[in-house]
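Note that this complex is displayed minus one protein chain, with the remaining chains in position.
This part shows chain A:
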Amino acid sequence: MSQGIYLDNNATTRVDPEVLQEMLPLFTEHFGNPSSMHGFGAAVGGKIEWARKQVQALLGAAHDSEIVFTSGGTESDNTAILSALEAYPKKREIITSVVEHPGVLALCEYLEKKRGYTVHRIPVDNRGNLDMEAYRAALSDRVAIVSIMWANNETGTIFPVEELARMAKEVGAVFHTDAVQSVGKIPMKLADSAIDMLSLSGHKLHAPKGIGALYVKRGLRFRPMLRGGHQERSRRAGTENAPAIVGLGAAAQLALVHMGEENTRVKALRDKLEQAILAAVPSCFVTGNPDDRLPNTCNIAFEYIEGEAILLLLNEAGIAASSGSACTSGSLEPSHVMRAMGVPYTAAHGATRFSLSRDTTEEEIDRVIAVVPGIIAKLRSLSPYWQQEAGRPKEFAPVYS
C-alpha cells in the first residue's frame, strides 16, 4: 500500500526516524545484557538510565527511579491495579470508569467475577464527562485503588485526574491513571501531583510497539506482577528490552520538544478538519467534550450509516481512520464509550475517529475535507434510514429487530 493519509494516531504512531537511529546500535553494537559485569553490559546500562531520565523529564517526575519500564500500556495498567490490591489486601473495592480502555476494564471484570472484588464503574454524561457525584459517593476507606484514565482514546475527552487523585487521597486510596493517550500531548508535573501511578505506552508517541512505562511515586507500596531477576529494582523482572527502552527515551525527548506544536499547529488542523466536515455534512456531530479534549483527536458520529463501510471507502481514498462501530472490531456492539455517553444507536454505529499527529500536514487535511462528504453521501444513498431526495432521515421500522 502506498503512503496514504494516516489519521489513526490514537491507534498507533509512526516511529520517528530519529528514534529509530537511536535504537539501531542497540541491536548489533551495544547488544550486551545490562546486568552483565563487563563492558558490553555497562554500555547498555548507561543507555537505559539515559532513557529513564528522558521519560522522567516528560512526566515531570521527581526521581528517575520512579519510572519502571514495561511492555506497554496494558502491562502497566495490570501491574498498577494488581500491585495496589496486593499491597492493601484488606481493601476489597476498586473504582474505575465506564469508558476505560480494556486494559483496565477487562481486568476489573475478572477481579469482580473471579476474585470477589467490588468494582465501582463511574458513569459519564452525554459529553463524556465523569459523574463527580457518583465518584464522591463511591470513595471510601474500603477502596484499594482508583484507576481512571487521563484522556479517552476514542473521544479525546480529558478527565480532571488531579482533582480525582486528591479526592482519592482523602480516603487513603491509591490513585492510578492510564495516560497512554495524554503523555506527550498534555504537559505534566507528577512531582507536584497526587497521582500515585501512571501508565504510558511508547507506540502512541512515535516510539516502537512493545514498550511502555509505569510511573510509581516514591514511597508508594508496590508489589511486582512479574517476579524473577532484579531488573527495574525488582519491580519488573525480565531482561530489559534495551533497544525499545532507548527508543522510548528518544521519543520522550522529542515529545517534550513537540508538545507546543501538538497544542498549536496540530490542534488547528484538527479544528479545521472538524469544522469543515460539520459544515459540509448534514446529520453529524462531535462526540465527547469538544471544549476539553486532546488536541489531536476528533470523533464525529455520522448518523444513519455504519462505520466499517465509512472506513472501507476512506481507505479506498487512501485515508486511514478508525471507528467505534461494532463491525470493525468483530464484536457485535458499538463501542462501550459511545454507549456509555448515551450516543443513539443511529449515530454510534457511524462514529468515526480522526486522530492526527505532528506528522499530519495541511495538504492531507484538505484532501480529507474534500473526500469525506462524498463518502457519507454515497453510503446514505444506500441506507434505508435516509431519504435521499429530501436529504434527511426517514422512518424505517423492520418487522423484527
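Simple rule for what comes next: a residue touches a chain if its C-beta (ideal position, glycine included) is under 8 Å from a C-beta of that chain, and two chains touch if they have at least 3 such contacts; residues count from 1.
Criterion: contacts and distances are computed from a predicted model.
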Protein that the absent chain corresponds to, by UniProt name, given "Nitrogen fixation protein NifU", "Mg-protoporphyrin IX chelatase", "Iron complex transport system permease protein" or "3-isopropylmalate dehydratase small subunit": "Nitrogen fixation protein NifU"
Looking at the whole complex, which of A:26, A:305 or A:356 touches the chain that is not displayed? A:305
Residue-wise, where is chain A in contact with the chain that is not depicted? 304-309, 312-313, 315-316, 325-328, 330-334, 345-346, 349, 381-385, 388, 396-401
